[in-house]
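What follows is an incomplete set of chains from the complex, kept in their original frame.
Chain IDs A and B follow the sequence of writing; residue 1 opens each chain.
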Amino acid sequence: MSDSTVLDLSEKKTSRRRFLRDGGIAALVAGVATACKPDPKVPLAAAAQAPPGQTGGTMGAHDTAAGASAMSSADTMDAMHEKGIKSFPAKTAGLGNQLLPPTLDKGVKVFELTAKKIQWETEPGHMVEAWAYNDQVPGPQIRVKEGDRVRVVLHNHLPESTAIHFHGLELPNDMDGVPYITQPPVKPGQSYTYEFTVPNAGTNMYHSHHNSTKQVGLGLLGAFIVEPKETTAYDHADVDEVLVLNDGAHGYTFNGKSFPATQPIVAKLGQKVRIRFMNEGMMIHPMHLHGMHMTVIAKDGWLVPAPWKCDTLNVAPGERYDVIVNCNNPGTWAFHCHILPHAESERGMFGMVTALVVQK
Amino acid sequence: MSDSTVLDLSEKKTSRRRFLRDGGIAALVAGVATACKPDPKVPLAAAAQAPPGQTGGTMGAHDTAAGASAMSSADTMDAMHEKGIKSFPAKTAGLGNQLLPPTLDKGVKVFELTAKKIQWETEPGHMVEAWAYNDQVPGPQIRVKEGDRVRVVLHNHLPESTAIHFHGLELPNDMDGVPYITQPPVKPGQSYTYEFTVPNAGTNMYHSHHNSTKQVGLGLLGAFIVEPKETTAYDHADVDEVLVLNDGAHGYTFNGKSFPATQPIVAKLGQKVRIRFMNEGMMIHPMHLHGMHMTVIAKDGWLVPAPWKCDTLNVAPGERYDVIVNCNNPGTWAFHCHILPHAESERGMFGMVTALVVQK
């Protein structure tokens, strides 16, 4: 059944060698690079170096005359696709969702958030106007424990009024952050202080609740993670990642960046990865993981009655899902929104694409 | 860490006082107004009158020079936002989803539905053409018991043929309401009689199944609630509300009205509220409740195997979900579609926004 010939085997080796040469992704698989410091110069991955024909697919010869004539335009397209993937993860200025360490004031964990207009690089060379907390999109990650006393001080350096809603937290009404319903708007130049005891655990969010279509769309959003008082095995996952989905003025983004500037999730073989999806956009995003399934353990911060498995998880605006991936399959796995026009064009992958890298 | 000064505290009091003055919402919290008869003249809510700084947030001073220059345009925007919220719940002509008492004919519960073209006010001053049952959008609520014998007589005063599909009821085929498959179309001027024994309990719908994109989009739809023979605690909720989501020719609506003309759901502290979501539109609507979570008990009228919790419930066209809210957190809670452009613009909240008011 094989189409293999001496000719196509040699061709295959060539193309495989070219395809793997100094690839950033291949380097990640080798286990010497991390999400933060990819090094494209390291030796290639073990899987990619397996003997041809054993684990890899087999490329056959050209078997139609039509093939040759279509090659040049196909090559042009492929070169664009290759270039994007080879540059992943591409460097851009700024990183969102950075953990914000609180200061302590008599036992109260204090977080300062300054909202202002900035320039934000979503992919190499693509600058957009963002309205951001502490100069990052998503805003800094707030991470506290159930029962903590928390103070969030908002400084409004925007040209509009604003306010913060703690989406998912069951706070006293006057901490709910909805101008004219639970508080006055925070005017340009003003600051406003929220203070509360964290009532419920889980994967939650904070974002503007004033002129929100524009303000959230421009970046006034972040993760608010509450660790439970009574932990479960889920709370001891080896890797714990937040993945904020967005589709507003900045295009299709994961944690404020578009492919190839998205950050891969990196784990070792055998580790358990917890991913906390949050949709801050206006559209659904069915997230598809290659190679391994996801086990859904929580919805909107609440543990589900019985975990369930999937490889494509539909996340609607405002929803959060926590999943566990048991990393038992080594390699670099595409991980993307399965609304294909959110992830790939004729010029290659873009937007809502990243990878889960399982290192041997 | 506080930005408070003598200046800003006085500012805060002023703005809080102005913000709370004769607010319709605040009146609701006080527990003297109901969903049907809001009275904007009653004393303000207890929560809103709490001593400054104890339960409410703290407004800081202007802390940037830029602030002052941006104030006038921010104030203009805020005034529009405030005006909308202060007018909630705004009065409009017509109320949909009104319970339709049956007449009895030898043990058969008889409901008469007349379909005709009307003018419908979705928000103050905004009149749209509607195709309506009994002059209301949604059509009148039909509420019966499992096992009841029911007759529905449709009178077609529309310029087109029509028919009624009882969405979710497992009826004999010739009662299914699909022209040319299960019955002839009901021509303009004709009437048509459906009669059946109600086979299954739950939250269901009735709507046109002829030229339905237009006819349902214009309002030919309603709730068909079937109480079970064997009741559960869910069937004895303190408050039981239907919330029909729509996004057709009438804009983004809850029960046929757009904010600020939507009706709040009102409960007392400690009560259990059952909300029956129904999506009669063309888009998903992830419904987000502030302040408390929702426990999903039924999907499409069928009890789920294990209730699950969320604060954002994605409801797709044709779906119904029943949820229970345990009203343990007093206040006025925003309750809206989390596709933000369905709920807020630069001019303020609109469309798919209402409130769950928990009165002390």
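Just so it is clear, a residue touches a chain if its C-beta (ideal position, glycine included) is under 8 Å from a C-beta of that chain, and two chains touch if they have at least 3 such contacts.
The model shown is predicted, which means the values in this text are computed figures rather than measured ones.
Student: How many copies of the one sequence build the whole complex, if 2 are shown?
Tutor: 3
In the analysis below, only the chains that are shown with their structure count from here on.
Student: Let me have the rounded angstrom distance from the C-alpha centre of subunit A over to the C-alpha centre of subunit B, please.
Tutor: That gives a centre separation of 34 Å.
Student: Can you check the complex and tell me which residues of subunit A touch subunit B?
Tutor: Touching subunit B from subunit A are residues 103, 105, 110, 112, 151, 153, 155-161, 165, 167-168, 170-176, 178-195, 209-214, 216-217, 282-284, 299-302, 304-306, 314, 316-320.
Student: Touching residues of subunit B toward subunit A in the complex: what are they?
Tutor: Touch residues, subunit B against subunit A: 1-4, 8, 12, 15-16, 18-19, 23, 25, 47-48, 50, 55-71, 73-75, 77-78, 81-82, 85-86, 284, 286, 288, 290-293, 306-312, 314, 329-334, 338-341, 343-346, 355.
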